[in-house]
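Every protein chain of the complex appears in place save one, which is left out.
Entry: chain A
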Amino acid sequence: MKFSLAVYSAPHSSQAAASALRFARALLREGHQLYRVFFYCDGVHNGSSLSAPPQDETDLLAGWQALQQQHQLDLVVCIAAAQRRGVLSDSEASRLEKPAANLAAGFELAGLGQLADAVAQSDRLVTFGG
């Protein structure tokens, strides 16, 4: 079965972002497909390459990147939500004349249409928020 996930929560602000990664791992382990993960609202912080959690805590970014590499996942960060919160790709940083870019490798910026497309193309959308 084809799943997509929508992640609305920043890492470490609640358990939701960690639950999303855990669910993504579980569904792939069970042989399902993950069509897209769409990071929206505060969830865009999951795509920041600058997060540096303590070594004895879960590194969600490393978890997403490893899963992305292993399964060629489509990890999409909402571009409008990301600009507001300071998650920028190289091209967005230079276009907006900002001093640095921080979008993590394995993630890409795109519009909300990609969430609508994920809903249309997937059998299930599971949302993680709060």
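The criterion applied here is as follows: a residue touches a chain if its C-beta (ideal position, glycine included) is under 8 Å from a C-beta of that chain, and two chains touch if they have at least 3 such contacts; residues count from 1.
In the analysis below, contacts and distances are computed from a predicted model.
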(message) Missing chain, UniProt name, options "SigE family RNA polymerase sigma factor", "tRNA 2-thiouridine synthesizing protein B", "NADH-quinone oxidoreductase subunit H" or "Monovalent cation/H+ antiporter subunit D": which is it?
(response) "tRNA 2-thiouridine synthesizing protein B"
(message) Residue by residue, what part of chain A touches the chain that was omitted?
(response) 1, 3, 8, 14-16, 19, 22-23, 25-27, 29-30, 32, 123-130
